[in-house]
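Up next, chain A:
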Amino acid sequence: ACGAKNNTNNGASSPSASAPASPSASADNSGKGFKIAMVTDVGGVNDKSFNQGAWEGLKKLEADTGASVKYLESKEATNYLTNMNQFVRDKYNLTWGIGFLMGDAVKDAATKNPDAQLAIIDNVVDAPNVASITFAENEGSFLVGVVAGLTTKTNKIGFVGGIEIPVIKRFELGFVAGVKAVNPDAKVTVVYTGAFDKADLGKAAAASLYNDKNDIIFHAAGGTGNGVFNEAKERNKTAAADKKVWVIGVDKDQSIEFGDDVTLTSMLKRVDQAVYTVSKELIAGDFPAGKITVLGLKDDAVGLPDTSSKNVSKEILDKVEEYKQKIISGEITVPTAQ
Partner candidate 1 sequence: MNKFLKIITKESAIVPFIAIVLGLIVGAIIMLIGGYDPILAYRSLLNKVFGNPYDFGETLTAITPLVFTGLSVAFAFRTGLFNIGAEGQYIMGMTGATFVGVNLHMPWYLHAPFAIIVGTLIGGIWGMIAGYLKAARGVNEVITTIMLNWIALHLANYTVNHFLLEPGKGRSYMIDPSAQVTIGWLSRLLDDARVHWGMFFALLCVVFFYVYLFRTKQGYELRVVGSNSDAAQYAGINVNKSIVKAMFISGAFAGMAGVFQVLGVFMNQAIAASPTGHGFDGIAVALLGGNNPVGVLFGAVLFGTLSYGAAGMSFGADVPPEIIRIVIGSVIFFVAAPGIIRWLMKRLSAKKRKGEVV
Partner candidate 2 sequence: MEQTRTVVEMRNITKRFPGIVANDNVSFKLSKGEIHALLGENGAGKSTLMNILFGLYQPEEGEIFVNGQEVAIDGPNKAISLGIGMVHQHFKLVHPFTVTENIILGSEPKKWMGLSVDKKLAYEKIGKLSKQYGLNIDPYAKIDDISVGMQQRVEILKTLYRGADILIFDEPTAVLTPQEISELLVIMRNLVQQGKSIILITHKLKEIMAIADTVTIVRRGKVIDSLPTAGTNPNQLAEKMVGREVSLKLDKKDAVLGEPVLEVDRLVVKGRSGLNALNETSFVLKRGEILGIAGVEGNGQSELIEALTGLRSVTSGSIKLGDEIISGQTPRKISEAGLSLIPEDRHKHGLVLDFPIRENMVLETYYQPQFNKNGFLDFGAIEKHAERLVKEFDVRTPSIMTDARALSGGNQQKAIIAREVDKNPEVLIAAQPTRGLDVGAIEFIHKRLVEQRNMGKAVLLVSYELDEIMQLSDRIAVIYEGRIVGEVKPSETNDQQLGLMMTDYKQPQGGPDNIE
């Protein structure tokens, strides 16, 4: 992948001294002259999660449209606002706040700079110049729950969460509902580690769950989840074939990083796509300012990756498809947090 270094150099070396082009002027979809930026939360741009996804979305945008893109990482919570302001004051056409935690900073920057355009992922900011993008994680989690419920041999399934906050709660509730829908006998044990960045805690949580005969764990715990994968890999190296354990990944197709032998499937959350699409809408003069966009199954913004077919049988995938349609049609409502 291209390094941040090279990319951002472009952004820095081509400061458009002229006033930013008005968004509607670029009907030809060319993003030249557009400056679009994002601010990460403390996770940093290489968090293998939403920050990274968002940055990938912007890089694709740069490649496709020629817009210049840039990011700033926040080292601590006080930086959220100052980093947002760095771009806003530098007259960027659009500044993204990536992640739930950025909510207040985006709100503040938006109110104080009514001319600026901002967008936020994973949170809702009530301001006329902010586009809020959230995901229906519960819907996607429901589907991986279906996979887990139908795949488990022990009828015991684990969920490892980071911190109990609304977003993660959505994962949990959707997942449990999915399992119960297809396998009411299965027991889902929920473990929260209290951290998103402690692989050792994830590993220990996974160890306890696997020892307790759970054979599948769905994690929604960021870096803590790495520990879950490592524990599973570890076990599968020595375990008999019928004792094999699985992990369900999160956000991205984690089988790419952790391999097919442990990754049953993943619950995709297409932050990259969301960032790409909305930024493109801006270039096209179609920025959903002041709107809340909830991206769900119907938008293909959450769901299972194609690679799932490696480990998940055709029948189960059919079942998944069936439930997907039911959710889209509204026949099933997946519970959500608060």
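The working rule: contacts are C-beta pairs under 8 Å (C-beta built on N, C-alpha and C of every residue); 3 or more make two chains touch, one makes a residue touch a chain; residues count from 1.
The set was built so that all candidates are chains of the complex that A comes from, given by their letters.
It should be emphasised that the depicted structure is a prediction, and the values quoted were computed from it without experimental measurement.
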Would you mind flagging which of 1 or 2 touches chain A in the complex? 1
Per the contact definition, I'd like the list of chain A residues that touch candidate 1 in the complex. 4-5, 8-9, 12, 70, 72-73, 75-79, 81-83, 85-86, 89, 100-101, 103-104, 112, 162-167, 194-197, 337-338
